[in-house]
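Removed: one protein chain of the complex. Kept in place: all other protein chains.
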Amino acid sequence: MDIINNLVKNLGDGIAAGIYGALGQGLAADILIMVIAAIAVFAVASGGFAGLTYAERKIVARIQDRVGPNQAGPYGILQPIADAVKLFTKEDTTPAEADFWVYNLAPIIVAVFATLTFTVVPFAPGVVGTNLNIGAFYIIAIGSASTIAILMAGWGSNNKYSLLGAFRTVAQLVGYEVPMLLNMLPVIMLTGSMSLVDIIERQAGWNGSWGLPFIVILPLSGLAFLISGIAEAGRSPFDLLEAESEIVAGFHVEYSGMKFGLIMMGEYMNALGVAVMFSVLFLGGYAGPILPPYLWLVLKAFGVFLVLMWLRGTLPRVRIDQLLNMNWKFFVPLSVVNLILVMILGKVFVSDPALFKANGGILIQPLAQALIMGASSFVLLMIALAIVTRRVRKDRMAEARILLQRRETNQQIAASVH
Amino acid sequence: MLNGIPLYWYLIVAAAMFCIGLYGALARTNAIAVLMGVELMLNAVNINLLAFWRYLTPESPAGLAFAAFVFIVAAAEAAVGLALIISVYRNMNSIDPEKLDLMKL
Amino acid sequence: MRTDYAFIGVTLVVACALIGVVPILNYLIAPQTPNKSKRETYECGMETVGDTWVQFRAQYYLFALIFVLFDVGGVLLFPFAVAYNSVNLWGVIVVSLFVLTLLASLGYAIKKGALNWE
Partner (left out) sequence: MTVAQIVFILLTIVGLGAAFLVVTTRNLFHAALYLIASFFAVSGFYVLLEAGFFAAVQFLVYIGAISILFIFATMLTRTVRGMVPRNSQWQAALFIAVVLFVAMVVMFSPISFSLPTRSDRTFGGVDWQFAEVLGKPGVLRSVPDSSILDFGRALSDLNQYGIALLLSGVLLLIGMIGAIWVARERKPREILAERARMAAEEASEAARQSVGTKIPDVVVAHDSHH
């Protein structure tokens, strides 16, 4: 059992030992090991991308009562390879007045920074690219680089639609970064560290040996983080980037061939990154019973991605004003209130005796603390939803009234003409 | 000595960046470019703050706090400055600092 | 501690190399027969009229502005979140006040209609 559980770790250790044996302890060996690890990270990310394009097309097709790709290989399983071949053999055009360097660098930047997200993700105990002490914050920071690449793509293409699409996209993306930041904070507060490994360990050992994922303790943060993550990754129903019916295809209308492929790769990797982040921050990462840890992470991330596909297959696209309103007038205030609530609850109800001795408060069991936090954040969510529902209904009624009035006026005019 | 980098390397790089930013702030014909020069200067200051923190007082959070407040001030400065530039452009149709001489007698 | 970041630097270089080679490969493999109409800007078959740099509305700027202020404010909360367990209730109150200031600025923006998409 131990062999299976530590398979990846032992493999990595074996390779490292082999390299050290061949080259001796030194800089060259260190760099070689890091290069191999980097290639492994890249392989995981791009393998995830290839697999997910296939899975998504197949599953969304099933949701929409279609068959999906079924020509390349059995059940169309070779579809990603066929796509790659197609994109590689497509002519790569650069628009006449495009800004050459800006236009060509943008897709590379999108893909590179999406890959960098995976350097801090712990795949299993001991299997992590680098356990940064600011891991969670690092992922948010790296994610913000994609907005610059989008602006570069939009500007470099020398196309009005591209630029307009890039502007809209950035207005959306930057907005949803704020609730992501704010909803990550409660997790970090309860852990006392930004390292992703520490966050996973904290969830695994919340109640003695009984683990408790943060989604139970902080349901509101988890939900808001997931939704804003979907929006941040530009996935449907928030895919105003690719609203082909409105702005031809957003910022990447001019891209063809593999440069288009790289942009798609970046987007998929970002979506996968959000799924992985959510499973690490709120679902306990690699921690889980019976199955080996790396399998747990894959299962959780794929489960989250399944939700993303489900949303894409069923929900209609959101309008841009609804999108922005939902962020700034609902998510951000709600996240701030939730943050303050968690801050105060965490100080009033303490589960750690050492902290109780230092700061006071009410000493309770960890499970009870989790229940109190979960229940209060659930209540907050319900209150917020009630307020929003009432507000939106009022707005809709007002809109309907205006429409009704207009129709009456039109009828009167028509009657007077006849 | 951080793996062979003495403090004055950072100070000289920051000084160079500050002076480039100063030149940009003084010699550009576009107010946005002027603000870019100012941002370069603020970055140079921040390098200095963190370098002094690292080499002189790594135990105290003072250097970090100063750097963080420089970040905040830089953000507020950029936000307000660019808003002013947009407003000026809307009213005067130009953002060349030399041409904005409405207050000049 | 800096060795933690070395891996990110190496990954940056490796990813740049692996990904940067992709468009070049594409350029080498794919047939290249550019002509004038193919290289024209795509605008639903219409010819491009005027400059690309249409003037945008200040609305976009306002969104970016509010984002920047929240971003900068949120960044300061991260060290506090790490230190949360060793901070007493007073610290929590101070930070709550700070967060409420940010919320007040958001409220002002909403009240002024700066966040209404038209």
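For reference, chains read A, B and C in written order, and residue numbers begin at 1 within each chain.
Keep this in mind: contacts are C-beta pairs under 8 Å (C-beta built on N, C-alpha and C of every residue); 3 or more make two chains touch, one makes a residue touch a chain.
Nothing here was measured: the structure is a model prediction, and the numbers come from that model.
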Partners of the unshown chain among those that are drawn: A, B, C
Positions on subunit B where the hidden chain makes contact: 1-13, 15-24, 26-30, 32-33, 35-37, 39-40, 43, 46-47, 50-51, 53-62, 64-65, 67-69, 71-76, 78-80, 82-87, 89, 95-98
Residue ranges of subunit A at the interface with the undisplayed chain: 27, 99, 102, 132-134, 137-138, 140-142, 144-145, 147-148, 151-152, 155, 163, 167, 170, 174, 177, 194
Contacts of subunit C with the absent chain, listed as residue ranges: 1-2, 4-5, 9, 53, 55-62, 64-69, 71-73, 75-76, 78-84, 86-87, 90-92, 94-95, 97-98, 101-102, 104-105, 108-109, 112-114
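By our rule, only the chains that are shown with their structure count from here on.
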Chain contact graph, described as a line, ring, star, complete graph or other shape: line
Rounded Å distance between subunit A and subunit C, as computed from the means of their C-alpha atoms: 14
Chain centre separation in whole Å, for subunit C relative to subunit B (CA means): 21
Per-residue overlap in subunit C, given as positions that touch at least 2 other chains: 71, 75
In subunit A, residues with contacts to at least two other chains: none
Of subunit B, residues touching subunit C in the complex: 64, 68, 71-72, 75-76, 78-79, 82-83, 86, 90
Interfacial residue positions of subunit C with respect to subunit A in the complex: 1, 4-8, 10-16, 18-20, 22-23, 25-27, 29-34, 36, 38-44, 48, 52-54, 56, 60, 63-64, 66-67, 70-71, 74-75, 77-78, 81-89, 92, 95-96, 99-100, 102-103, 106, 109-110, 115-118
Subunit B-facing residues of subunit C, complex: 58, 61, 65, 68-69, 71-73, 75-76, 79
